[in-house]
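Take a look at the structure set out below.
A single protein chain has been omitted; all remaining protein chains appear in their positions.
Let's look at chain A:
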Amino acid sequence: MSSTIPVTIDFSGGAEFLVKAKVQKVQIPEESTLRDVLKFVRDNLVTDVHRINMLLNDDASEVAHGVITLINDTDTGLLSEYDTVIEAGDTITFVSTLHGG
């Protein structure tokens, strides 16, 4: 069994209404990429499955249009996007730009 690392996942801008809690401390497999985290979120954290398309695309390979992903408050567009490797203690944030109104 592969070892796991602790990370924090934060949902903001309305994305928090699709999951159980705004901030969640979870364990994910070591050497996971951001893309792996998306699948982890789909399988373990999303509670409002009918509106999951507001957070992730159909196969959870990317976030939905209008959702921004940050790792340690840095835009993943400035990192390796979905191939960014997550390290122990990282905070991954999902900011929705479309909720709220």
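Following the convention adopted for this analysis, contacts are C-beta pairs under 8 Å (C-beta built on N, C-alpha and C of every residue); 3 or more make two chains touch, one makes a residue touch a chain; residues count from 1.
One rule holds in what follows: contacts and distances are computed from a predicted model.
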Identity of the absent chain, which is to be given by its UniProt protein name, from "Cytoplasmic tRNA 2-thiolation protein 2", "Vacuolar protein sorting-associated protein 35", "Ribonuclease" or "ATP-binding protein": "Cytoplasmic tRNA 2-thiolation protein 2"
Residue ranges of chain A at the interface with the undisplayed chain: 12-14, 17, 65-66, 68, 70-75, 77-80, 84-87, 90, 93, 95-101
